[in-house]
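The structure under discussion is supplied below as structure tokens; questions concerning it will follow.
Every protein chain but one is kept in place in this view of the complex.
Lettered A and B in written order, each chain numbered from 1.
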Amino acid sequence: MSIAPPPPPWSGRRRRTVDVIGAAAVLGVAVTVWLGLWVTPPDQHLHDEVRLVYVHPPIAWVALYLAFGLAALSSVLWLWPRTRSGAWDRLAVASMEVGTVFTALTLVTGSIWGRATWGVWWAWDARLTSTALLLVLQLGYLAVRRVPADHEARARRSAVVALVAAVDVPIVHFSVDWWTTLHQGGTITNPNLSPTIHGAMAWTLLLGFVAFTLLFVWLLLVRYRVVVLAEWREDTELALALHERWAEGAPRAEPVAVPREGTVPAPPAGVGATESVGPAARG
Amino acid sequence: MWRDGVLVAGKDLRIEVRSRVVLHQVVPVGVLMLVLFAFALGPATAPMVAAAPGLFWVAVLFTGVLAVQRSAALEGGDGTRDGVRLSGLDPAGVFLGKTAAVTVQLVVLEVVLCAGVVLFYGAHVRSLGTLVASSAAGTVGLAAAGTLYGALAAGLRVRETLLPLLFLPVAAPVLVAGTKAWQSALGTSGVGADDPWLRLLLVFAVVYLALGVVIFGPLQEAP
Partner (left out) sequence: MAPAMAPAVLLRAAVCVTGRFPALAGVDLEVDAGETVVLEGPNGAGKTTLLRLCAGLLPLSGGEAVVLGCDLAGGDRSGLRRRVGMLGHHANLYDDLTVAENVRFALRAAGRPAADADEAMTRLELVGRLRRTAVGRLSAGQRRRVALAVVVARRPELWLLDEPHAGLDRGGRALLGAAVTEAAAAGATVVLASHEPEESLPLADRVVTLAGGRVTGVRAASGPEAVARGGAHVA
């Protein structure tokens, strides 16, 4: 009995769309970098160090609000019974993984900026510290994801971790903020040294935000596709395992299996083949 | 929910009284940490006194992980946590009960550690009220967050390494706020205002208690 697996999902036109977005994102980032490094003028006070403003705030925005916020939101939507759907779990893990990379980048660019402006690679100010803690929280999420378990258990556990992390981040932010600002004595290096932004600088900054957002969206879609493919492969393996299991038992009349959410294919012997097992799986 | 909470808390505490695991193993680890800190910072007492509040809370955090692991392991940490689900207990009640039991154990731990800090590091307590209030609020918050994550990690083979990774970052605000509150209570900081810290600890405790009550039930469904 041969089973023809269905074609992998997300091929063809969807894939091309993702590629177009990717090209646009890379182009946007390249243009931003070019503009930032060469075209825009240096700031009066901060001189050349200001150029990081085109890169660091956009990355930070993507990491903290866009990626993490999206991951937390989809986790909550998964946990809520009424809106539960496998798509939310996939979105959460894709968003959180890509977000972790962006968080790390935020720390790196922030550290470089700190080195350039204050002369130190690291300072215990509110922003950097909160971001560092966020990175650890995200690494915890990824660690929970790696634990082998069936889909639902793993989705449940990671959704809870994301939710707890989301609740914790504002608390961390407030506590660290008070920690640094209420501390008397010792200068507080304030990363809020906002350079005056005008003209070409403003446009470049805007482009930076758009470009990095696009970059995140592209990476998110790519990662999402990987998750979809991994689950598709698991479903196919499950279909094979089911057929082997049926072969274990003594032959009898085939039962009618009603698949739920497309996870379980119908048994053979001509009873309504579903999408997971191709039409060749008869008899 | 409350009835089940009392039932579970009583059961957990009775087990502790019988087995004395926290008393004989976890508390000594805490005291050991204070001694090790002294080796790291000493032998002059000045740096130890200055760091005493922070060291206290770090010790509480790490031994708290142990206490929480023990609490979660009580429910049969061998991969099948059927017992709690089959028992018919309300999951929110189980959460509150276990949190309460862990809180009691941590309070015992903290009393010992506080005595240790006063003895070993020569700290002087200026404001006992602040000390007690901040410790109580912080402990409840830690117990709540720890019980929640303990249940999540229980039954997984990697739980010993996973639980600290998950729990400690979440507990960081308690460390920050607790240290600051203790600093003003021990008079080692120049600042007098401890109000935001105590409020933060209370908010943390309330938030994680509420979160645990809501989420513990759905979390149990992961077989």
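In the analysis below, a contact is a pair of C-beta atoms (placed from the backbone, for glycine too) under 8 Å apart; a residue touches a chain by one contact, two chains touch by 3 or more.
Here the structure is a predicted model, which is why all the values come from computation and not from measurement.
A.B. asks: Consider the whole complex, including the chain that is not shown, and state which of B:Leu89, B:Ala137 or B:Leu165 touches that chain.
C.D. replies: Hidden-chain contact among the options goes to B:Leu89.
A.B. asks: Please identify, in ascending order, the residues of chain B that touch the omitted chain?
C.D. replies: The missing chain touches chain B at positions 4, 7, 11, 14-15, 18-19, 74, 76, 78, 80, 82-83, 85-89, 91, 217, 221, 223.
A.B. asks: For review purposes, identify every residue of chain A that touches the missing chain, sorted by number.
C.D. replies: These residues touch the chain not displayed: 81, 148-150, 152, 234, 237-238, 241-242, 245-250, 252, 254-260, 263-264, 267.
As a working rule, only the chains that are shown with their structure count from here on.
A.B. asks: Roughly how far is chain A from chain B, centre to centre by C-alpha average, rounded to an integer in Å?
C.D. replies: 32
A.B. asks: Which positions of chain B touch chain A when the two form their complex?
C.D. replies: Touch residues, chain B against chain A: 145, 148-149, 152, 156, 158, 162, 165-166, 169-170, 172-173, 176-177, 180, 190-191, 193, 196-197, 200, 203-204, 207-208, 211, 215, 218-219, 221-223.
A.B. asks: Considering only the defined contacts, which chain A positions touch chain B in the complex?
C.D. replies: Result: residues 79, 133, 136-137, 139-140, 143-144, 147, 149, 152-154, 156-157, 160-161, 163-165, 167-168, 171-172, 174-176, 178-179, 182-185 of chain A touch chain B.
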